[in-house]
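My questions will all concern the structure given below.
With one protein chain withheld, the remaining protein chains of the complex are depicted in position.
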């Protein structure tokens, strides 16, 4: 287990995650290799949420009493933490949504509304073939609603963005370029700042889906060159029910509001309403308070471990896993084969056994992986596969868990009598 | 304290809420009278969430392993509990949103999209002057987007809906009637099923905001006669980050999807996407999983205490509070003066002292109330007041807390030398 | 562990998976449907050919796991040759078995090879796999019946 690059305090970190003590499948130790789907939660995140609910629970902003002040401070403090985590120039640019999907829909929906940034007939939206459905469907809807055209950056055979025709795809009609930082299916890490710079040359808005990046590498929104960066709480060891939209102040100011209601208004009369400045303009209703508090604890936890160290750990595990998978006959990995250009999610096929059946056998061994299209049907279609099996590691993953996976895959082959 | 109608197990119930043990303002016992803003959480809700996070956390539906199955069962089990709580004909009609505001926006937004229910020029939307901003602004936006006209049911001087001109307000152009079951400012309980029946006569869709009703009285969506009923988790002793939209299956089926992304699709191709059936069609992205689990525990808790008993308790406390407030010179209650026709939120004015200043003095006595417009500016404008002080009780409120409020109000008058 | 797996992956299921019966899309047919399992992506295109009240043919093209493939094969074999009413009754029995969480005792006289799926009922995540083609068949058959009623009207 002495792999170079693992987190030095791996055993201590594992102790922070209570669920890793669990046994499944009749007494087997849990081997959780589904972190790209959702991450497990450290005790400090859970305890912070419990403390909030047991001792400081109140509605925020509107409440003018001790608990209200404490709750508001905890909630707005979480905004500061997230702003720091992203290196955002201003805390006001951090909008809390319910998940990454809502954040992407917020941008796509409001671009259909009247305003200086409204899309129309003849405009183009450029996305890529490796996107998660949450970064596809909102743009399909936007195209339908506005008459704009949706265009696609294709993929190379080894699962990278095919930028050979970017000069043609990016043109003066391109109003939005949306792409993922790290692919949740292929694992590919995309050249974010290069692509953003190219998109800015034609004046397009750049939307980056950092749902898989924020958990495992340092995300600096300024260095990214993007106008919007999105991620989701439950993949960064935080709770469900919360996502983040970061956006440039000028762009956020220029967008009309998304949802209407309490807390997002300046004033409401029967004749008309006016809206609060960012971030509140985009936070209608009671926000996810205890979820933000949990997310604040989560990003602090990750920062304390260190995003660079986590990235190194992920790459180390990924390299080890790529080697392990290569040793299983009939197994093909989708996406780049070098650990340096990818994140910690590895999708693969095994000849003669369907992904569901693989996942099922693995489950009886206590190993949790994902099987299916991973909300990336176009990417699967691109590689001519209907579904795949995906293992995904995180900061708590140990090399012997990869060993267990490899062994179980060999067992699966034997069970289904293939090869 | 032997008031007839209080919950018989009040002291035991209070023990379920850990925050009630807290002291504030330098050692004073917390008197929490801001439950209409957000409710406190019983231990069982917190413990259920912790157990989920520590032992069963996984993404739902998409995960094909033991944890995934457990998490999915817990999440979908919560849908069953909410369906039972609402007496919904089908669990599929229960959509999880992030709060009540999103639920209302979901309906208002999708009515602007192409489809059989799309609104247009000449159509009318009817709301009331006592709505929360979350049931006003979405309809203003819908009117703006579609060219429909927003019309208003006015209020009588004692804070009830003025139905004298309903015959004119409701006509063949009326496509939507949206109103609150219980007013969060005036406390008024509206005649939901009568109004719904009148609206159905002209073929309008009926949207009922039960955000203040669901916490304190039995809500039967079938008996209500509504097409949509909305409430929010954090006011029914559940967590933030979750709300509920119940809708008739046929109407939900006829609405186009709201947000696009993972989990709400049937299939996604580069050319087009098709959508999953309800409820998933309206649940894009990773839903609020642990929040739904907490909400399930919350509605079970309320049902175990009994919604009829809670309603009786609220009315008993309300009657006692109305008497108490009447004893404070210079104090005027807004809304109906008989406890039977109102819920447990009482807004009032005190001559010569601004609501903020009242709330501030009360806070130094450990008493938490809300001061401001309570997200109901049009209702405040109707009564010619800019803001008010609101006390709101719940199932854990004791009569001696009302005594403390009354005493503190008298002290406030003395402090500001009025009267 | 192997015992648990074996209860799911009965020999009969693996046999149908490796050598599916009635596979392929054939003419004639009165209705064709395409069903997907949104969570995992399993797909089936299925055609139904009725002659009077009889299920004359069920043909299909499907992609999916062993459970969904085997279930399609077993389903086609069970319903072909039956009357629509008989087939619907078998469908109802199979549905009850799948939704019974392992508590329903299957009737071999009715379900034949379908009893091999009894173990699937204990794996909630796989129940959908087993039901995919049954739902598709029911949907397609309902379409044919509706069209026939319309024509007569």
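Each chain gets a letter, A, B and C, in the order it is written, and its residues are counted from 1.
Rule of thumb we're sticking to: a residue touches a chain if its C-beta (ideal position, glycine included) is under 8 Å from a C-beta of that chain, and two chains touch if they have at least 3 such contacts.
Please read these numbers as outputs of a predicted model, since none were measured by experiment.
S.K.: Need the list of shown chains touched by the one chain that isn't shown.
M.R.: Taken over the complete structure, the missing chain's partners among displayed chains are A, B.
S.K.: Consider the whole complex, including the chain that is not shown, and state which of B:25, B:254 or B:309 touches that chain.
M.R.: Among B:25, B:254 or B:309, only B:25 touches the chain that is not shown.
S.K.: Identify the residue among B:239, B:372 or B:399 that touches the chain left out of the display.
M.R.: The single option touching the absent chain is B:372.
S.K.: Any idea which of A:10, A:44 or A:69 touches the chain not displayed?
M.R.: A:69
S.K.: Based on the whole complex, identify which of B:303, B:364 or B:410 touches the chain you can't see.
M.R.: Residue touching the absent chain, from the options given: B:364.
S.K.: Touching the hidden chain in the full complex, which residues of subunit B are there? Just list them.
M.R.: On the subunit B side, contact with the omitted chain comes from 25-26, 28, 354-357, 360-361, 364-365, 371-373, 377, 380, 386-387, 415-416.
S.K.: Using the touch rule from the top, list residues of subunit A that touch the missing partner.
M.R.: 61-62, 64, 68-69, 72-73, 263, 265-267, 276, 280
Keep in mind that, in the parts below, only the chains that are shown with their structure count from here on.
S.K.: If you average the CA atoms of subunit A and of subunit C, how far apart do the two points sit, in angstrom?
M.R.: Each chain's C-alpha centroid was found; their separation is 37 Å.
S.K.: How many angstrom lie between the CA centroids of subunit A and subunit B, rounded to a whole number?
M.R.: Spacing between the chain centres: roughly 31 Å.
S.K.: If you look at subunit B, which of its residues touch at least two other chains?
M.R.: 62, 64, 68, 263, 265, 267, in rising order.
S.K.: For subunit C, give me the residues that contact two or more of the other chains.
M.R.: Touching at least two other chains: 39-40.
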